[in-house]
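Removed from the display is one protein chain of the complex; every other protein chain stays in position.
After this line comes chain A, so read on.
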Amino acid sequence: MTAPQPFPTHEDVQGLARQLNLDVAPEHLPGIIENMRILKQYSDLVYAFPLSDHCVPAFGYVP
């Protein structure tokens, strides 16, 4: 039994790109995957922090 490939695979990227009607050139995939793996680590880190339901997104900012 082989270990699952880490996210994202080439197929994962192409699937996500289709959601945006984006054609990704095959030669661009390795660089995109490398960056998506970095962002996945950051995403996991942020999701792992419990926030109150009343903590709303801080889009704007009034000094």
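What we mean here is this: a residue touches a chain if its C-beta (ideal position, glycine included) is under 8 Å from a C-beta of that chain, and two chains touch if they have at least 3 such contacts; residues count from 1.
Just so we're on the same page, contacts and distances are computed from a predicted model.
**Q** From the list "Spore germination protein KA", "ABC transporter permease", "AtzE family amidohydrolase" or "Simple sugar transport system ATP-binding protein", give the UniProt name belonging to the chain omitted from this structure.
**A** The record names the chain that does not appear here as "AtzE family amidohydrolase".
**Q** Suppose we count only contacts with the excluded chain; which residues of chain A make the list?
**A** Against the missing chain, chain A presents residues 13, 16-17, 20-25, 28, 31-32, 34-36, 38-39, 41-43, 45-47, 49, 51, 55-63.
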